[in-house]
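What follows is a structure written as structure tokens; I'll ask about it next.
With one protein chain held back, the other chains of the complex are shown just where they sit.
Read from first to last, the chains carry the letters A, B, C, D and E; within each, the first residue is number 1.
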Amino acid sequence: MTETALFARMERELYSAVLSDALDRVGVRNHTANPRIRPLKSGMVAAGRAATILCATVHEVPEKPYEMIIGALDKLKPNEVAFLAAEDVSAAIWGELLSTASRARGARGAVIDGVTRDVKQIVKMNYPVFSTGITPTDSSGRADVVETGTTVKSGDAEIRPGDIVFADIDGVVVVPRGVEKDVLKLSFDKVRKENTVRSELIKGRLLRQVWEKHGVL
Amino acid sequence: MTETALFARMERELYSAVLSDALDRVGVRNHTANPRIRPLKSGMVAAGRAATILCATVHEVPEKPYEMIIGALDKLKPNEVAFLAAEDVSAAIWGELLSTASRARGARGAVIDGVTRDVKQIVKMNYPVFSTGITPTDSSGRADVVETGTTVKSGDAEIRPGDIVFADIDGVVVVPRGVEKDVLKLSFDKVRKENTVRSELIKGRLLRQVWEKHGVL
Amino acid sequence: MTETALFARMERELYSAVLSDALDRVGVRNHTANPRIRPLKSGMVAAGRAATILCATVHEVPEKPYEMIIGALDKLKPNEVAFLAAEDVSAAIWGELLSTASRARGARGAVIDGVTRDVKQIVKMNYPVFSTGITPTDSSGRADVVETGTTVKSGDAEIRPGDIVFADIDGVVVVPRGVEKDVLKLSFDKVRKENTVRSELIKGRLLRQVWEKHGVL
Amino acid sequence: MTETALFARMERELYSAVLSDALDRVGVRNHTANPRIRPLKSGMVAAGRAATILCATVHEVPEKPYEMIIGALDKLKPNEVAFLAAEDVSAAIWGELLSTASRARGARGAVIDGVTRDVKQIVKMNYPVFSTGITPTDSSGRADVVETGTTVKSGDAEIRPGDIVFADIDGVVVVPRGVEKDVLKLSFDKVRKENTVRSELIKGRLLRQVWEKHGVL
Amino acid sequence: MTETALFARMERELYSAVLSDALDRVGVRNHTANPRIRPLKSGMVAAGRAATILCATVHEVPEKPYEMIIGALDKLKPNEVAFLAAEDVSAAIWGELLSTASRARGARGAVIDGVTRDVKQIVKMNYPVFSTGITPTDSSGRADVVETGTTVKSGDAEIRPGDIVFADIDGVVVVPRGVEKDVLKLSFDKVRKENTVRSELIKGRLLRQVWEKHGVL
Partner (left out) sequence: MTETALFARMERELYSAVLSDALDRVGVRNHTANPRIRPLKSGMVAAGRAATILCATVHEVPEKPYEMIIGALDKLKPNEVAFLAAEDVSAAIWGELLSTASRARGARGAVIDGVTRDVKQIVKMNYPVFSTGITPTDSSGRADVVETGTTVKSGDAEIRPGDIVFADIDGVVVVPRGVEKDVLKLSFDKVRKENTVRSELIKGRLLRQVWEKHGVL
């Protein structure tokens, strides 16, 4: 399966909670990005390889504004998800035009551990963007890119360039390369099993009976 | 009126703000659970008797995971609302399968002073669930039930087993047994009165005139 | 153009992010109210002149409850937006009846740096209300108006009576009287220019090329 | 015993933890002011009757600055402790000159649920002042007195004018008038009992033995 | 060297910052407990093996109060440091009598990721106690021990029973058993080297020269 097909299938069939359980199963317990990161609209889903972008607060408008964020965005590749570590930043490091440029490069979405703006337009173009908050205030002279392609942290997870990032209504999980294969297999399996469990519970079975029989919860 | 009929009528006709005012009127001023508790979807409403479940953070996966939450859920009775005091907990103590099991027992909804997951599926099954946040991360080895059927606190309210809990888009209020009858009467009365006040204001009457005439705001 | 026509056009054509950029351009960099202020529903927009209302926490029900908030609301004038500085207050200082009264006076909306209630009814009447949170708990004996028509602060902005307030899905910006004319001109201009930029990005142009050519981001 | 003798004895022999236990014993479980209130110097102790002063944030310098705080301070009476409810205020509502004036009126100290300044001078004059923080910034145009002699809240306690306030290194407790007599008796008794318990523990007795024998911990 | 001699030497010669650097060197980068944990008095130092005690909030006075904390304390062994994970708890889980009992068992101190009381008496008996805060309010019916001898978390560190805990004015570091030997060797070595660096800097050498020569900062 091509990467494009894999990520499209993940977006269609999986969800972050089931990936989280699979990561727990293989012993990777710190895998959830800042839980305050939420989709701009409830149905948004994005799966892809992390393109990490580390941001920081600044207090002066630089001579060449946007220099570094432009450099970071123009380097995005197909099937990547831009992951902006900007938790300490209060200005909007993301917006409509970056969403447009990012989609034009083939990226599958953007996860910002920080704030965005242009929510109305991004929702209208239906590009999957996830952020911890919203503000109209632009980043110029307030925040800047410090480094790209470096390891970043968010919530209890570390995100390395190339790790799989999966974001949906429940939040954002990170699958390190080393466990990628096992985690995907476990996840696709569990999704099937949950259908059985659900229908038994609807029939009135006690949780204890169902748990003892299927070991899924 | 049966309890089932009463709670169904409450869900149809009342709202949390009017119950809050009635509680103030009878002198119970601390009656609002943590105001960060929000419905997973805006139209959700739940009224019922509190089944209290106290949770705490743990740091090791126990030998028998889920043992205590399973015990708590399998004991739920019709017309109860599960009230999980899990404010200190960062993992998801609630999810789709617990919602399914809880509805199968006849419970009218779940209020979690803590976080949940499986939002997409819970919204799809249209079960009223209220929480302070959302995360994909499972509770196993991160949080556990400490006690059931005990008094718990949330926001400025104490919730005793059997107290009426009412949750909607404005938040969650708690009606202690001792004032239940008076509070319900005052609430159904006030809802009627507000229609008059509203139409006078629309016609352009000043708030002062309306307040002096009807004593409702 | 009348003020009514101006504000209606602003609500139709502008958005808070473009006003924020224009304010930056004229050197007014502190212009964003508390970014936790959010619309009760995503499509809400309000533009108008600020009617400032400063609130504070109290701990006793006064002899004449609501005396001061009634006084403040009954003074509202057409094309004003009520701006309630109530960040320190945990009870709901706003609700359905105040929304009804405020609309009846010709006000275009309410921005509360604090919490509201009656969300369901306010959304139903489609009145633009923005707040930092929601609670069912009434303000009587918990919060009160301290002063009206005074300068207030919210986020990094100062709001003076008569300043233009613009609130939408991205947040709330404040345009001081002295720069009003320039900011409006720059904003209407920028909205036009962004259409060009957007279509070039969709065609695959790099951000660097677009930025160097149009100077818009 | 005169009030002056009583409060002097309390400051000499009691401490806030023992009063807290006695309040628990008589069923008053919400009796601790904001635990972030700390003495400016570790040995400071103050016991007296609460003179309550409610403060709030303002954003403009008034025509007559300090008008209201002066009024509040000049009314202080001997054996009172000024209790300033100023939790929402970020400027210093207290300082050296107010300490000097307050001592000159016979007050036994000041508890500020808010911030103070002039720490060096207040410590030098050895006047018992307790606050949640310190800042050099003056209150003029930033905070003001809203009301005096009203009920105020701090932490989980309500403070009514005339309630006994006791502040030391462990924090601030409030003894309501109705339970004053019982609480003082229980407290002076417990202080005696603890000496026995302490010496048994030093000799190596297990906590279980000591607790079963004396019922003190 | 006996354990008693080792911990006494560590308390005399080492400090938490040098242990932190050594832990970084051997690749254990998450080793610092909650940095809000502070000594009750500035000179306090404690080194020993962790006796972990996990606590949680409760909302009712149990039938047998203190049952579980008594059990935990009476089991303490010589050269242990009690480590109470009570970050979510707002009542005082520690105090003078527990300090007395703990010292009588031979424990070298107590680290509370939570609040304590009886500060005056603990400081007087000079027992090393570290906490995140102080309150007069007792734990009975407000907090309880949930488990002992389990892994707990604090700050970015995991503390397993028997890990070395070192607490001083800079904070609290945790040395896992597996790297204990290497970390202690590196630490005693670095302390010696710093004396050379310090004296070169005092003479006016640039940081760059000193860093390039000694590799210590």
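The working rule: a contact is a pair of C-beta atoms (placed from the backbone, for glycine too) under 8 Å apart; a residue touches a chain by one contact, two chains touch by 3 or more.
Keep in mind it's a predicted model, so treat the numbers as computed, not measured.
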Original post:
Which displayed chains make contact with the chain that has been left out?
Top reply: A, D, E
Original post:
Which one, A:88, A:189 or A:212, makes contact with the chain that was left out?
Top reply: A:88
Original post:
Of the residues A:57, A:126 or A:196, which one touches the chain left out of the display?
Top reply: A:57
Subject >> Hidden partner chain, residues of chain A it touches >> reply: 54, 56-60, 85, 87-88, 146-147, 150-153, 158
Subject >> Touching residues on chain E - with respect to the absent chain >> reply: 15-17, 19-21, 24, 29, 31-32, 35-36, 38, 42, 168-173, 194, 197-198, 201-208, 210-211, 216-217
Original post:
Taking the full complex into account, what residues of chain D touch the chain not shown?
Top reply: 66, 70-71, 73-74, 90, 92, 95-98, 100-101, 104, 115, 117-120, 123, 133-138, 140-141
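Operating definition for what follows: only the chains that are shown with their structure count from here on.
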Subject >> Distance-maximising chain from chain D - centres being C-alpha averages >> reply: A
Subject >> In contact (per the touch rule at the top): chain pairs >> reply: A-B, A-C, B-C, B-E, C-D, D-E
